[in-house]
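All protein chains of the complex are present and in place, except for one that has been dropped.
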Amino acid sequence: MKDLLAVAMLLSIYGLLSASFFVAMDAVDVAFTEASVGAGISTLLMLVAISMTGRAEHPSRHKPLLALAVVIVTGSLLIYGTLDMPYFGSAEAPIHQHIAPRYINDSMQEIGVPNIVTSVLASYRAFDTFGEVVVIFTAGMGVLALLSVVRRSPVDIAKIVLFNDAMHERHLILRIVTKIMIPFILLFAFYVQFHGDFGPGGGFQAGVIFASAIFVYTMLFGMNTARRVINQSFIQVLAAIGVLLYGCVGVVSLFNGKKFFDYSALAIDPVAGQHLGILFIELGVGLTVASVMVIIFFNFAGRNETPRNSDKQDL
Amino acid sequence: MSLSLESMLQFSIILPLLATIGIVATGHKPNLREAVTITTSLVVLYFVISLYQGLQQGESISVYWGELLPGLKISFSIEPLGMLFALIASFLWLITTVYAIGYMRGHHEQNQTRFYSCFAIAISSVMGIAFADNLFTLFIFYEVLTLSTYPLVTHAGTEDAKKGGRVYLGILLSTSILFFLLAIISTWFVAGTLDFKQGGVFAPDVNPLVAGTILVLFIFGIGKAAIMPFHRWLPAAMVAPTPVSALLHAVAVVKAGVFTVLKVCVFIFGIDLLAILPSTQFLLYLAGASVLLASLVAMRQDNLKARLAYSTVSQLGYITMGALMATSAGVVGGSMHIATHAFGKITLFFCAGAILVAAHKSEISQMRSLGRQMPITMIAFFIASLSIIGLPPTGGTWSKWYLLMGTLESEQFILMCILIISSLLNIAYLLPIPFHAFFSGDKSSTPDSGIKEAPLPSLIALSITTVGCVILFVYPQPLYDLAKAILAT
Amino acid sequence: MFIGLYNYWVVIVLMMVGFYIVIAHGNLIKKIVGLSIFQTSVFIFYISMAKVDGGSAPILADEINQYSNPLPQVLILTAIVVGIATTALALALAVRIKEAYGSIEEDEIQKQDNLD
Partner (left out) sequence: MIVHLPILQVIIPLMAAPLCLLLTRPRLAWLFSLIASGLAFLISGMLLQQVMTSGTIIYEMGGWEAPWGIEYRIDQLNALLLLIISALSTIVLFAAETSIHKEIPADKHTLFYVLYLLSLAAMLGIVATGDAFNVFVFLEISSLSAYALIALGQDRRALWASYQYLIMGTIGATFILIGIGLMYQMTGTLNMYDLSIRLPEVAQTRTVFTAFAFVIVGICLKLAMFPLHLWLPNAYAYAPSIVTAFFAATATKVAIYLLIRFTFSVFGLSFSFTHLPLQLLFVTLGLVGVFVASTAAIYQTNVKHLFAYSSIAQIGYMIVGFSISTAAGLTATLLHLFNHALMKGALFLALGAVMYRIGSTQLSNFQGLGRQMPVTMAAIVIGGLSLIGVPLTVGFVSKWYLVLAVIENGWWPVAVLILAGSLLAIVYVWRIVEVAYFKPALAGTETIQEAPLSFLIPVWTLVIANIYFGIDTRLSVQVAQAASQSLFGVSP
């Protein structure tokens, strides 16, 4: 496959397929996420990147034999490793015996949230999730550090406006459909955000959906219109606030004499405290994810329309 | 002065270091700078002499600074061998400083401040080596000495100097890290201590193979003793200014090497153990070979300093041999030779430097009939040569005598022959120089080329050391007592 | 044995396909795609571990008493986020490399580097 565009589309299909596989494996939350990430965001980013780097691949391959050897060794080692593994789906496997039972049996009393994934994610292993938020924040900062462009001269901006704003004037249907769609997407995002306790969903998925609404808007109306609506530095602040919000929930419990992320410190009733805590941190996650996604997208897209020659300045 | 002997010991190490600061601070005023150096060396000499008197009165002096690693102490104490070394070094430092003032100014050297400050650091580490109470302390100062003399060797900053410095540092650091350090760690591992002890630290039932290997590591590792094949650094170091060659590469550095060898042989292995180790024989012959070969090489050098350097290599072989012979006469001879060779060789170098400054000559073939222009220098050269050869009326006679006794005592007749042959070689490569200078043929063809004696400070210095050579012959008793006491304490 | 483990083996094959793309291809974007496949396959591997025969999604309800293991799912949620973060950063790098070198082929970049 030499056409990178096709490769990207196939990757998207692979993401979607694995998402459906996750559903079959009872992992609905993961499926939801994989669908929005693997099939959505990453494809989108891939496409933007390809539009900048060119879509043809050179046929050269280095040391395919060596690579093949490495891969075969690794693969055989893995297969060798599976030989002693418990069989697929077996309920006697250690993983189903050791820790998981407590999550399944007691989380209702301890956390009071029906979606076990959410309670594990947001309370038992809240620190991992905090780490996850920081990862995405780091990625946002990294992309910002790599791609953010220094302020352009007004002439350039004018050119870009001319170039960009053509799109939504030409495609009337698209414009109208999108305008109708966007509120619904946003609404759905909010639903996912706050419904995560009961069904699949949560801050991360909501954030991605929210961001995608903005992507759609941007794609149609052009970067500059979008920039006028959503200020760059404002989003950065939002991303930071999301992380801080998450962290502060932990800090508050610290000040109440409890351990970090011990939500029972947040209210008099421990279960109510857990509820409150999960609500806040999911909000933090959503905020950060949405704004980082927007940051990443804006920076990619913004890079794209910068006149090529002015890029050399920061090399 | 009401200083205790302990503090004197410490000050004789620290003071030169402090002087470095003074030298750097007064760097822009040469007279003041030299005054600092001379004052310091006087004070250090005074301290060392006081310590010597203390030792003679039978006081035991030791200082403990602290532990670097558990069990690895930095501590100092005084015993006869170290005392001997410290006395020579501190005395000759004073003399060399006097000489250097004349030489460095007469020769218009650059970077004199750096020169004097590195010199002071080097002396400080020599004192540290002399007084070290254990192998570990000794090793530290040994390395400091290597590093502090590197800038002296490369003083000129030319391509040659750089190359010389590379060889110098390369061999000294490599051997010390690769062999010496390994030997120390092995000793620590096998014996559990690194303290210098009369009779050695190894248990009597130690595996002779292991101990023998460690001995080889030591002898190779102490690169400063310039045993072949690790002698290349010494000729390479001759690119340095002459005072450096004189003090450091005839006295301080090389003597630190053989001093360490003696220390290791006597206080780590003990001569009893040494005598039965399988590798001792091998090393003895190696030292013997070193003596002979270096003498032969010296014959073929035309550069005076290079010839002297190879002569040093050969003389160092004597001392190593004395140490390895594992007899009391050998040890006595070896340690006396440290002193007598120091005086002899430093005089020779002083002369070489004087000739360089006054006549701008460094090759032996150019030195014919210099005797008339520089009579004092050439007479000094002659007397010092006698001392190196081991002929009366110079101190070298005694040390050679005891070394020969040592070979007899241990029935090493081959080594005895080597000693005698190399003495003959000494005659062959040293004496012709003053001989030609005075008696070389055609007087008419030497017009008054305006060559005069070297600057006064240099002359004073070389006269003092020459007198020293003679005094050691006439009055060897204190030296002999010190050397004898090494094995007695 | 074969029946019980084949599921894992399929996943391993997928993983190795991704891994091969990463190391054998010279195109930077292609490498990122490979990385993405590699990671996604590892996710599938984890999720397969969580499956319990006859279990259902781990959302508590009265009429169900057999659930699949929620923990691997939580881990993979995190891992997916890590994956997209890495992809985003890698793509950003690829874009910058294209701007700086004018190419996204490994050998051409190496050639340019060797020149200066």
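Order of writing sets the chain letters: A, B and C. Residues in each chain are counted from 1.
The definition used in the following text is that contacts are C-beta pairs under 8 Å (C-beta built on N, C-alpha and C of every residue); 3 or more make two chains touch, one makes a residue touch a chain.
A quick note: this is a predicted structure, and the numbers were derived from the prediction, not measured.
Note on the chain not shown: across the whole complex it touches A, B, C. Summary of contacts with the chain left out: across A:L68, A:A91, A:I182 or A:I241, the touching residue is A:I241.
Across the entire complex, the residue among B:L173, B:A289, B:L408 or B:I427 in touch with the chain not shown is B:L173.
Among A:A100, A:V113 or A:V252, the one in contact with the hidden chain is A:A100.
In the full complex, chain C touches the hidden chain at residues 15, 19, 22, 28, 31, 35, 38-39, 42, 45-46, 49, 71-72, 75, 78-79, 82, 85-86, 89-90, 93-94, 96-97, 100-101, 109, 113. Touching residues on chain B toward the chain that is not drawn are 66, 68-70, 72, 139-140, 143-144, 147, 154, 157, 161-162, 165-166, 169-170, 173-174, 177-178, 181-182, 185-186, 188-189.
Seen across the whole complex, the unshown chain contacts chain A at 77-78, 80-86, 93-100, 102-103, 123-128, 131-132, 134-135, 137-139, 141-142, 144-146, 148, 150, 236-237, 239-241, 243-244, 247, 250-251, 254, 258-264, 314-315.
Assume only the chains that are shown with their structure count from here on.
The highest number of C-beta contact pairs joins the chains A-C. With centres taken as mean Cα positions, chain B sits 74 Å from chain A. Chain A and chain C, compared by their mean Cα positions, are separated by 14 Å.
Those residues of chain A that touch chain C in the complex are listed here as 4, 7-8, 11, 14-15, 18, 21-22, 25-30, 33-34, 37-38, 41-42, 45-46, 48-50, 52-54, 57-58, 60-64, 67-68, 70-72, 74-75, 78-79, 82-83, 85, 87-91, 93, 95-96, 99-100, 103-104, 107-108, 114-117, 120-121, 125, 128-129, 131-132, 135-136, 138-139, 142-143, 146-147, 198-200, 204, 289, 296, 299-300, 303, 308, 311-312, 315.
Across the interface of their complex, chain A is touched by residues 1, 3-9, 12-13, 15-16, 19-20, 23-30, 32-33, 36-37, 40, 43-44, 47-61, 66-78, 80-89, 91-96, 98-100, 104-108 of chain C.
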